[in-house]
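Only one protein chain is missing from this complex, and each of the others stays in its spot.
Right, chain A next:
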Amino acid sequence: MNAGQTPEPIHMARERDHNHHMLYQMLLIRRFEGKCAELYSSMKIRGFMHLYDGEEAVAVGVMQSLTADDAVVATYREHGHALARGISACSIMAEMYGKREGCSRGRGGSMHLFDDKTRFFGGNAIVGGGLPIAVGLALADKVQKRPRLTCCFFGEGAVAEGEFHESMNLAALWQLPVLFVCENNLYAMGTALALSESVTDITAKAAGYNIEAEAVDGMDLSAVEKAANKAASRVRSGKGPVMLECRTYRFRAHSMFDPELYRAKSEVEAWKGRCPIASFIRLLKEKGMLTDTELHEMEERIAIEIDDAVAFAEAGMWEPVEELTRFVYSDRRTE
């Protein structure tokens, strides 16, 4: 402590650390996705890849409401969820490369990130396919009287699927601890919400199942965090599932093969003007909680973390072809 300076109250320091942590995570996601795009162009990463730019506040905000014991079920646009859940950038990047050191041993790739330590039950590449799984995870917790919840991310495109409706009904009927998080980025691949839904208010669908729902500005980290905390504590109170609709936007194309014929450049630019990272930085600076130096240092640390991840992935091993048919069935018996 510098002499003559008033010591910062402890709660202020905590708040600043917490905000820095969240900013770090959002920036990490943004830079990680940028690196992925680059590596995709240089053909280090193949297959389908869906980037999360623009939606960072959703994953980072929601994750603040979860404990280590909770479960996460995500979508195929899940790099951000995985990073925000605390899966290392190294093991995620190695997964993108298809290397054995990847979080799914290279078997899954971009759309199938898994991690048992953080109870991350996957990126699921079938729209809506993860919702029933989340219901089942929550059922197991409820029956076994474990005080935890399952957080299930899905896009607004999933609400057109039967699995969404079946899962909402089941979770509400059985009063299961599921936090449903709808990431409404307005387009199901290239089809606008209004072109695929007769009712475009997603919270209204939750009401049809007697599920409490709240829509929140998904570009506002603080708003997402606050709403997620509220929703999660309601779920934890045993009153059944809650749905959070986060209204957001993806800045990049749907996948690496998308020429974006379905939306106007001006629309994308307008949403970029609402960048969740830029606005959070602005907010922290206004509050005197972030300096340019700190931001610069943060970016440097992130650059190192991503360089390390790429180096880790590059140095990773290819799984021997002799192991091709492993993991079709378990090597072991369960207890």
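Operating definition for what follows: a contact is a pair of C-beta atoms (placed from the backbone, for glycine too) under 8 Å apart; a residue touches a chain by one contact, two chains touch by 3 or more; residues count from 1.
What we mean here is this: contacts and distances are computed from a predicted model.
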Discussion item. Considering only the chain that is not displayed, what protein name does its UniProt record carry among "ABC transporter permease", "Putative pyruvate dehydrogenase, E1 component, beta subunit", "Phosphoribosylformylglycinamidine synthase subunit PurL" or "Cytochrome c oxidase subunit 1"?
Written reply: "Putative pyruvate dehydrogenase, E1 component, beta subunit"
Fill in: Contacting the left-out chain in the complete assembly, out of A:Asp141, A:Glu156 or A:Glu212
A:Asp141
Worksheet item: Out of A:Thr6, A:Ser42, A:Ser266 or A:Ser330, which touches the unshown chain?
Response: A:Ser330
Fill in: Residue among A:Arg30, A:His50 or A:His112 that touches the chain left out of view
A:His112
Practice prompt. State which residues belonging to chain A touch the missing partner chain.
Written response: 71, 102-108, 112, 114-116, 121-122, 124, 126, 129, 131-141, 143-144, 150, 162-163, 166-167, 169-170, 173, 325-334
